Each structure stands twice: as C-alpha cells, then as structure tokens.
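Have a look at this one before I ask anything.
Only a single protein chain was left out; the remaining protein chains are all shown in position.
== chain A ==
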Amino acid sequence: MTKDHKGEGNPSGPEVDEVSGIQTTGHEWDGLRELDNPAPRWWLIVWMVSIVFAVGYWVIYPAWPTLGGHTKGLFGWTQFEKLKVEQGEIFARQREHRRKFHAASFEQVNQDPALFEFARAGGAVVFKENCVACHGAGGEGRKGYPNLNDDDWLFGGAVGDIYRTIQVGSRSTHVDTHAAMMPAFGAMLKPQEIDDLATYVGSMNASQPPSVAWTNGRVLFETNCVSCHGAMGEGNRALGAPQLNDAIWLYGGDHDTLVQSITKSRAGVMPAWEQRLSVDDQRMVAVYVHSLGGGE
C-alpha cells in the first residue's frame, strides 16, 4: 500500500511525504512528520509468536491474580516447591558428612581436614544466625560481650570447654549454668577504698611506681578479691572469675569503669543453647569459635 500513493492529489486522503513518497501516519510534532515505514515481516512474526508464547506461559505457570490467590498453572509449579527440592538435594549431599561428624570426637574432627572444614562452615552459619547479635559478625564482641577471637576465656578455651559454655550458657536458666556471681562492693567498702582498689587493679600488670592509693588498693585486694581472682589476679576459670593482670577487659580497664564494676558488680548473661540447637549444631559452633584463633 505504501507504493501506490493513495492520497496523492486528494486533500482529504492520507498525507504523503513529498521527498520520499511514503505515506505518513498523520502524526506531526513541531513540523516533524512520522513516515509509515512498515516493520519487516520477520519482526511481525516474532511479535505474534511472543503473544502465543505468553498465552502458553499463563496456562503452564502461575500467572494471574484472582480474588482468592492466583491461577495455579497446569503443573502447580511454585518457587517454594522448587526451593524445597533444591534444599533436599543439598541436605542429601550433606548427609554423609553430618553422619561422620556426629560420630566423631572433637579430637578426630581436628585431625581430619575435610571434616574440620565442614564443621567450621556449618558452625559459621549457625553462628551468624544465633550469636552475632551479641558477639558481633566476626565474633569480635563489644563492651560486656566477650571477644571470641582472643586468648582470654572466662570458662576455658579448649573446644570441649567452649561446647560446654554454649550448652549451659552463663547465668542462664539452665540448671547447670555457669553461675559466677561477684558481690557489689558498693555496700561493703567506702568510696575511697573502692577508688584505691580500682587504682591497684587498673595497673596490676604494669610496673607502675607505687603510690599511696596503689598500696592501699593492694591491701584491699588481698582482703576482698584474691579468693576468686587469685593472688596475682590470674583469675579462676572454675569460678568464672576473670583474669585481671592481662591486657583484656570485658567492660573496660580505665579507672572510672573499674570503680563502677567494683561498686555494682557485673553479671552479663548468655542464654543456654542446649534446648535451642541440635547437638551437632552446638558442636559445630564450638569448632567454629575455637578456630577463630584464640582456641586452646
């Protein structure tokens, strides 16, 4: 139809472009007129096939919303089903490793690189889901929440000790929980005495020239603290009493924080995971935490 210029010489007929001799669509923008150049046939065929394809797609797959949900498609395919199948494949692949891990002791896991990497990877996942809220994404901890990368452990840093702590927690509702309890010395000592004590505790591991406060502090320490924290402040894991003569402080080693810790005591809580996670998940987290670098 483009070739025979139907509208030529007929003012009421379709407009024909003078230069190219091609009929226009009648659309004009600021003097620019659109020529009616038809698309090639293959393009039209592809377009029509796409429409047919779309109809087929609606029939086979879930597509249209209805009042009660959506059309289900011919085979009832859903992404949830697909996920279930794919997860099933993953679990099937894991089964052999899981069985091996279940039967192995921590010692055996630590001697078998493949099993160790499996446990570490599984532990990392469990850790990210359950532990990062307090201990941080990399187990780096923060004030009041222990850093799990370092070599300072309240209740022991061997992998078995870590597993035990995960099971029972600290000051948790578990019957066997780690239940270390430090008295609040605010009711027992005078503020000046607490101040002296803090001076001593804060510089126990340094070769500080002794001051009067420091000397008084040491006397107070020997009277009140050594039974749990040890004569040199070396701590006592059986009681959960922290080591005081090292470089690591759970709440801070500055004078004001120490005064606060002595006056009011500290009693951070970690939940027990024995009822919440499977035995193997807890053991995997123990392997993971132990592998962060500070394990004993």
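To be clear about the criterion, contacts are C-beta pairs under 8 Å (C-beta built on N, C-alpha and C of every residue); 3 or more make two chains touch, one makes a residue touch a chain; residues count from 1.
Keep this in mind: contacts and distances are computed from a predicted model.
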Options "ABC transporter ATP-binding protein", "Glycosyltransferase family 4 protein", "Cytochrome c oxidase accessory protein CcoG" or "Aspartyl/glutamyl-tRNA(Asn/Gln) amidotransferase subunit B": UniProt name of the undisplayed chain: "Cytochrome c oxidase accessory protein CcoG"
Option from A:Thr25, A:Thr71, A:Gln94 or A:Ser278 whose C-beta touches the chain left out: A:Thr25
Sole contact to the chain not displayed, among A:Ile90, A:Val212 or A:Ala247: A:Ala247
For chain A, residues in touch with the removed chain: 1-2, 25, 36-44, 109-113, 115-117, 136-140, 147, 149-152, 243, 246-248, 291, 293-294
